[in-house]
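Below: the structure, in structure tokens.
One chain of protein is taken out of this complex; the other chains stay put.
Right, chain A next:
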Amino acid sequence: MIEIFQNYGDALLRGFGETILCSIIALIFALIIGSGFAILESTPIRWLRIIARAYIELFRNIPLLVITMFFYVVIPMYVLDISGFVAGTIGLILYSSAFIAETVRAGIQSVDTGQMEGARANGLTFWQAMRYIILPQAFRYVLPPLGNQFINLVKNSSVLAFVAGFDLMYQGNVIASDSLQSMSTYMCVGVLYLIITLPLSYYMRYLEHRLS
């Protein structure tokens, strides 16, 4: 393993950087989009709920690799030339946002209905009630499952390896075939993933603890 780090350290670190970059971008957008659809699914307006439901079911039930391949192969062919990194990140955002939407929706539903009624009767609009009363409580409930989603997202970013996204997994594949030391290489890759996911999981637990 040390030998791999010595000989291929640069490539590994570059891949590590790309994986972190992709994960951060995907996490931010997936959280925003996912929460958005979760709110839409909780509105009293029926057609908004249908749109949200359709989005969630679509991207939750197609393999991440298929979504990513669509953006890597089909979009450049007809619409716009995008790199593997961009295609992979978009795929990851769409896929993860569907799961985050489901998680946040469950959180919104677990907030006592009296909270929304109290807020509406108090003169707040639906959106004001969501923003000030429902969502803050919902996020507190769903912090543990949300942490799982974030960790899954980081691990799923390895889909970039299939579309030349130059991420950690991609570099691992290249190094493994170049050095012929598959085991040590993939162990290095595994350790580098842990360096991202373990602090993330620790941080989520800390947040959970602080908010309870």
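General observations
We take it that a residue touches a chain if its C-beta (ideal position, glycine included) is under 8 Å from a C-beta of that chain, and two chains touch if they have at least 3 such contacts; residues count from 1.
Heads up, the rule we're going with is that contacts and distances are computed from a predicted model.
The unshown chain of the complex is recorded in UniProt as "Phosphonate-transporting ATPase", chosen from "Ion-translocating oxidoreductase complex subunit A", "Heme exporter protein A", "Phosphonate-transporting ATPase" or "GntR family transcriptional regulator".
Among A:3, A:57, A:117 or A:178, only A:117 touches the chain left out of the display. Listed residues A:63, A:136 or A:199: the one in touch with the omitted chain is A:136. Mapped onto chain A, the interface with the missing chain covers residues 112, 114-115, 117-125, 128, 132-133, 136-137, 140.
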